[in-house]
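Just one protein chain is left out here, and the rest sit where they should.
Order of writing sets the chain letters: A and B. Residues in each chain are counted from 1.
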Amino acid sequence: MLKILKYSFYDLIRSRWSYVYFLFYLTLGFVLLFLNNDVSKAVITLMNVIIVLIPLIGTIFGVMYYYNSKEFTELLLAQPIKRSSIFLGQYFGVAGSLTLSLVLGLGIPFVLYGLYRSNAIFDFTLLLVTGAFLTFIFVGLSFVIAISNENKIKGFGYAVLLWLFLAVVYDGLFLMSLIVFEEYPLDTFSLVATALNPIDLSRILILLKLDISALLGYTGAIFKKFFGTDLGFVVSMAILLLWTVLPILGLRYKAKRKDF
Amino acid sequence: MGFQIGSANIWTVCGTCENSSIKETILRAAPHDTLLIKKGTYKEFELLVDKPLVIKGIGYPIVDGERKGEIFRVTSDNVTLDGLFLINVGVSYTKDNAAIRVVQSKNFRIQNMVLEQLFFGIYLEKSSHGKVYHNRIIGNAVDEYNSGNGIQLWYSSDVEVAKNHVQGTRDGIYLEFSDRITITDNVSMDNLRYGLHFMFSNHDIYSNNTFENNGAGVAVMFSKFITMKDNTFRKNWGTAAYGMLLKEINDAEISGNTFEENTIGINIEGSNRIKYLNNDFINNGWAIRVIGACYTNSFKGNNFMYNSFDISYNSKLNDNVFEGNFWSSYTGYDLDKDGFGDVPYRPVKLFSYVVNRTPETIVLLRSLFMDIIDFSERVSPVFTPDNLKDAQPLMKIRS
Partner (left out) sequence: MIIEINNLHKKFGKNQVLKGVDLTIEEGLIYAVLGPNGSGKTTLIKSILGMVIPNKGQISVLGEPIKKGWKYRKKIDYLPQIANFPPNIKVKELIHMIKDLRNSPAAEEELITVFGLEPFLNKKLSTLSGGTKQKVNIVLTFMFDSPLIILDEPTTGLDPKALIRLKELIQKERARGKTILITSHIMQFVEEMANEIVYLLEGEVYFKGSIAQLLGQTEQTDFEHAIAAITTHNHA
């Protein structure tokens, strides 16, 4: 698997799209810092952008890579390599190169603008960690979608729909159900609903940093325990990890059973 | 016997001295005498100071009330208490026992005292023209029903409360029916309920104080003509926790204060004609929450930075003026370079209405869905008051 990973990664970091992605983050970082001239504020703005954008880019990139490397995959399938290694290698190659683009693209401007001298370094690290998690999760999900759909257009469609659902529609439904059932105790429900969506979960991790004052304004005891202690952070991280593992398992399962 | 200096005597009290009891020495002393209490532990309580005396500790002698009742009760004018360490006030459910109670006295001075293991700390009752200066009051209050306030003023006036440190009591500083009080440079923190609590007290000034991590912050209620300047309100977190709670306050000025990391910076209920000038609201859940009818308030030159919500209203009416404030979430531009944004800023998000109605929705803060809804509301307001806007938002932080 490491060899496949190496080649996929190598292939990707030389591809045009990785540069586009890298340059995009580089520009975003510099522009935000130029406009705000304040590392902390730029981090906050970035957090808002990143929880929506990373899943979208991860999804599109994952699907695209899968379909584009189909023939190469078939070439590899005839080689004495374990099937799951081929797909997992490619998956880690894509997710890894995207994460690298993210870390370098954002890291360079922030370091140049004096990240080490600011107190935003923890927030920034959290931002990158969350970004990495989202990249791995959404590349994984897009791989599962792509491997389940021979038709490229269909696969693309489903992947973008999945993103749209998790990034926007889910929260709309979530909000509506909270308002409809406002008579009932809802804090467990809202925490569970949050955990079921990796984008919401990442958002919560960021809220824990930025909006703890507002979160603690709510009465629910479970809320209080979750947000008021380190429990929230630890649990969110654990669920994100679970979210990362699930698509990988799905990919393995699908890879073992698919015909090429 | 004491030494005679002029017309006044100085009495020295210590464990091995001729005068080993503070209580008895007070009885023996003549008005305007001075008692010097040497280092040591004095197990005494209900010390009645009914004549003008100076009682001064040397090396912080401990007066241990052994939880039997009040420690000092001052009923005379011109009394000074200085440099004593008072501990173990008796907790009672029927009497408000205090470490020091001043009753109907004038020109008192309570300074450099350390109060621990207390019920009420310093209780001023119908007293005036005194000074409570540089005391340290450390309580260990756990429940509201069996704890007292750090410094309490009841029907008192013209008192200066300065440079005190109050923590771990029920209300750090409590004023009821007390006018013309000046409260400066105090630190009130980790108190169960309020750091500072005003009720029915007018013409008071408090400035340069720090209120941190109190159960519910600072409450100013049913009072007029209060000036609140240059105070810091920090880290008051919780469901009903505010940097400051204003209820039925009229004609006040709130300027130069810093509200940082509070669940709610200022909670305003039924308060009118208040000027909010040059305050900093940083990293609060809600910088300002307006409940009910509040008229003719003006908010000018304030910095609103990184608050989850800048302003929250629960009505569609607005009679308050927002002008020339800095809003960190303002995204407008300044083409004519006059330092003010060319498009108005609308500080009330639709989402804040949703959260008021269904508090659990707070978990959707900063979600794309809510941002889209807030954006559309900002473009064409339906639920938020149309005239609630800052037409001249500052482009740069007011420094």
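Keep in mind that, in the parts below, contacts are C-beta pairs under 8 Å (C-beta built on N, C-alpha and C of every residue); 3 or more make two chains touch, one makes a residue touch a chain.
Note that this is a predicted model, so its numbers are computed, not measured.
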{"item": "Visible chains in contact with the missing one", "value": "A"}
{"item": "Residue among A:Ser69, A:Ser97 or A:Thr194 that touches the chain left out of view", "value": "A:Ser69"}
{"item": "Residue touching the undisplayed chain, where the options are A:Ser15, A:Ser118, A:Ser148 or A:Ser177", "value": "A:Ser15"}
{"item": "Residue numbers in chain A that touch the chain omitted from display", "value": "3-4, 7, 11, 14-15, 69-72, 74-83, 257-260"}
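Just so it is clear, only the chains that are shown with their structure count from here on.
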{"item": "Where chain A and chain B are represented by their mean Cα positions, the distance between them in whole Å", "value": "46"}
{"item": "Chain B - residues contacting chain A, complex", "value": "237-239, 241, 261-264, 283-286, 306, 308-309, 328, 354, 357-372"}
{"item": "Complex contact set, residues of chain A against chain B", "value": "40-41, 44, 47-48, 51-52, 167-169, 171-172, 174-175, 178-179, 182, 186-187, 189-191, 194, 200, 203-204, 206-207, 210-220, 223"}
